[in-house]
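Missing here: one protein chain of the complex. Every other protein chain is in place.
When the chains are written out, they are named A and B in that same order, and each has its own residue count from 1.
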Amino acid sequence: MRFVDEYRDADKARALSARIASLCEPGRTYKFMEVCGGHTHTIYKHGLEDYLPETITLVHGPGCPVCVIPMGRVDDAIHIAEQPDVIMTSFGDMMRVPGGRGSFFDSTAQGADIRMVYSPLDALKIARREPDRRVVFMAIGFETTTPSTAMTVLRAAAEDVRNFSVFCNHVTIIPAIKAILDSPDLRLDGFIGPGHVSTIIGCRPYEFIARDYGRPLVVAGFEPLDILQSVYMLLLQLAEGRSEVENQYARVVPWAGNGKALRAITEVMELRPYFEWRGLGFISHSALRMREKYAAYDAERLFDIPGNRVADPKACQCGEVLKGVLKPWECKVFGTACTPETPIGTCMVSSEGACAAYYNFGRFSRQRVREATR
Amino acid sequence: MCLGIPGEIVEIPPGQTDLARVDVSGVRRVVNIGLLDGQPLRPGDWVLIHVGFALSKIDEAEARAALEFLEGIGQAYEDELAALRDSSIER
Partner (left out) sequence: MTETRATREEQVLERIDRARQRKARVREEHITMAHGAGGKATQTLIEAVFLDAFRNPLLEPLEDGAVFAAGGTRLAFTTDSYVVSPLFFPGGDIGDLAVNGTVNDLAVCGARPLYLSAGFVLEEGFPVEDLRRISASMARAAAAAEVSIVTGDTKVVQRGKADGCYVTTAGVGLLERDAPLGVAHARPGDAVLVSGPIGEHGVTIMLARGELDIEADVTSDTAPLNGLVTALLAAVGGKVRCLRDATRGGVATILNEIARASGVAVVVEEDAVPVRPAVRGACELLGIDPLYVACEGRMVVVVAGDGDGDGAGDGDGDGDGDGDAEGGVADAALAALRSHPLGEGAAIVGRVQDDPPGLVLLKTAFGGTRIVDVLVGDPLPRIC
């Protein structure tokens, strides 16, 4: 597969690994946060930590849009799904996220019509095909996905589709990173920056991190070599006393981002004054809602949602995992009460959640695995 | 969710300015290219696909540069290994 396989070459990985090791100062430890859920997934899926010296720790951040959805919002979505003649459509990752009353999956067992779609355009297609039903799209995601929802709403408006609406839970990445930077619990040396979010917002929004907080940030691709190269670039910056934003993923990410996408977002949506993030609490100007102009496509206006705040279960430590303060296995309920089969928190449910990634891929201690595969 | 995959444009159906058929390893899907309307797209171009939309056109020059960097690292690694080997022979 072109533009994929070349970045999975093991020989180049070993070379990069050697370079990385040579750039590490003796006696110093490094902590880099990878913000994006896709990066967490790649790191575990390809066993990337085997290529890094013990002195480098990769900390998983809150870049998993499924993971940060509060339980109350899931309940709201289920409430909508349970209305007569509603077809709720959603990405696969949302299906097992537990709200206060269960997940989408549990709801389908009780009779709700909830369908998995690959694209919001597929949800719009269902709306066209079934004019007697009200089709709602559960919109989640960071800026990578927001333009797709916006474009779909614009298309629905252009075609005057009357039975389609969006339950908007889109969030923005910069406030989340800022919350991490301002958190007293964490001492990070740099960031592996989100790759696909950056195709939309570009690289400039991260400049404050390098300039005001003195942390280098490298926008990284999603193949194993991309991540290794990004670690290398971060170490090089630290070794040379620089603190800049660099773009490792330049083959895909334009420095200025995607203007058309940003315009589509601002046409259809506006920032909420504040929004609750699971584990991080309320963050101002961190999420989007539909503009008044597109009220006809806003599920929040069309349906009467309970809007209850549901507290996370006491045992759940997702918040600390999302902030990178705890490693998954350091959570008290990891692997015992909270497993992929019986998830308590979102970090275990989403395929990109740090806990799910670790449980499914990395669980067995690195050393034992290395011995077993010698 | 961050799932973005590179795909090759194989066809731009006439009359549908917003759509293109892309190929991912022999699998084909029609995606919306409306987010890239500032750029001319032709069959043979590669784009990044995410939830049915093309988000970005892949810059082949940058891709080549990235690979050259990696190859350079690889070559430097080989050279160092060779130097290491040779130096131990001299003893």
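Everything that follows uses one rule, which is that a residue touches a chain if its C-beta (ideal position, glycine included) is under 8 Å from a C-beta of that chain, and two chains touch if they have at least 3 such contacts.
Quantities reported herein were computed from a predicted structural model and do not represent experimental measurements.
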Touching the absent chain when the full complex is considered, from A:Tyr30, A:Tyr44 or A:Tyr206: A:Tyr44
Given A:Thr266, A:Ser284 or A:Thr336, the one touching the chain that is not displayed: A:Thr336
Contacting the left-out chain in the complete assembly, out of A:Met1, A:Ala239, A:Ala295 or A:Ala315: A:Met1
Missing-chain contacts mapped onto subunit A: 1, 4, 8, 10, 13-14, 44-51, 54, 92, 95-96, 105-106, 108-110, 117-118, 122, 224, 327, 329-330, 334-336, 339-342, 351, 359-365, 367-373
Hidden partner chain, residues of subunit B it touches: 3, 5, 24-30, 49
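Here is the rule we go by: only the chains that are shown with their structure count from here on.
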Separation of subunit A from subunit B, taking each centre as the mean of its C-alpha atoms, in whole Å: 22
Residues on subunit B engaged by subunit A in the complex (per definition of touch): 1-6, 8, 24-25, 32, 34-38, 46, 48, 50-53, 55-56, 58-60, 62-63, 65-67, 69-71, 73-74, 76-78, 80
In the complex, subunit A residues that touch subunit B: 1-4, 6-7, 9, 11-12, 14-16, 18-19, 36-39, 41, 63-66, 91, 93, 118-122, 140-141, 144-145, 147-148, 151, 194-197, 199-200, 222, 225, 229, 248, 250-254, 258-261, 264, 350-352
